[in-house]
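Worksheet: one structure, shown below.
One protein chain omitted, others in place.
The block that comes next holds subunit A.
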Amino acid sequence: MDIAYALSVIFTGISIVFLVLIALILVMVAMGKVLGGTGKKKDDAPSAPVKNAPAAPAPKAAPPQMAVQSGTPEEVVSVISAAIAAFTGGKGRITSIRRAKKEAPRGRSAWSMAGLRENTQPF
């Protein structure tokens, strides 16, 4: 076995593998900087303390009671309220909760629609 040859193959091989992957690191870091992926977001910067902050506003009057259709369980009202609060960030206000009218039956059944979709989707 020619040790010099073997070592040259090993050294060349390892060097090139590292060279390629280090080149990729540099490319990825550059890409991150260009696309703003690695930079800190502006929101992350600590906000400077505000001098002479205005006094806290007086508490608002309690919102009027929402109108809930009779026969709607309390749990359902709670879940709907929580979902809307989460969606609007607590800014929305529910004025009433009532049951939606049932949709009139369509011309095609669910199975018929599924078959139609299956055959027309590729086009």
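In this text, contacts are C-beta pairs under 8 Å (C-beta built on N, C-alpha and C of every residue); 3 or more make two chains touch, one makes a residue touch a chain; residues count from 1.
To be clear about the criterion, contacts and distances are computed from a predicted model.
Undergrad: Tell me the UniProt protein name of the chain this structure doesn't show, selecting from "ABC transporter permease", "Oxaloacetate decarboxylase beta subunit", "Heme exporter protein C" or "Energy-coupling factor transport system substrate-specific component".
TA: From the choices "ABC transporter permease", "Oxaloacetate decarboxylase beta subunit", "Heme exporter protein C" or "Energy-coupling factor transport system substrate-specific component", the unshown chain carries the UniProt name "Oxaloacetate decarboxylase beta subunit".
Undergrad: Which is it among A:Val29, A:Ala86 or A:Ala114 that touches the chain not included here?
TA: Residue touching the absent chain, from the options given: A:Val29.
Undergrad: Per the definition of touch given earlier, which of A:Val9, A:Val76 or A:Ala114 contacts the omitted chain?
TA: A:Val9
Undergrad: Residue-wise, where is subunit A in contact with the chain that is not depicted?
TA: Interface residues of subunit A facing the absent chain: 1, 5-7, 9-10, 12-14, 16-25, 27-29, 31-32, 35, 37-38.
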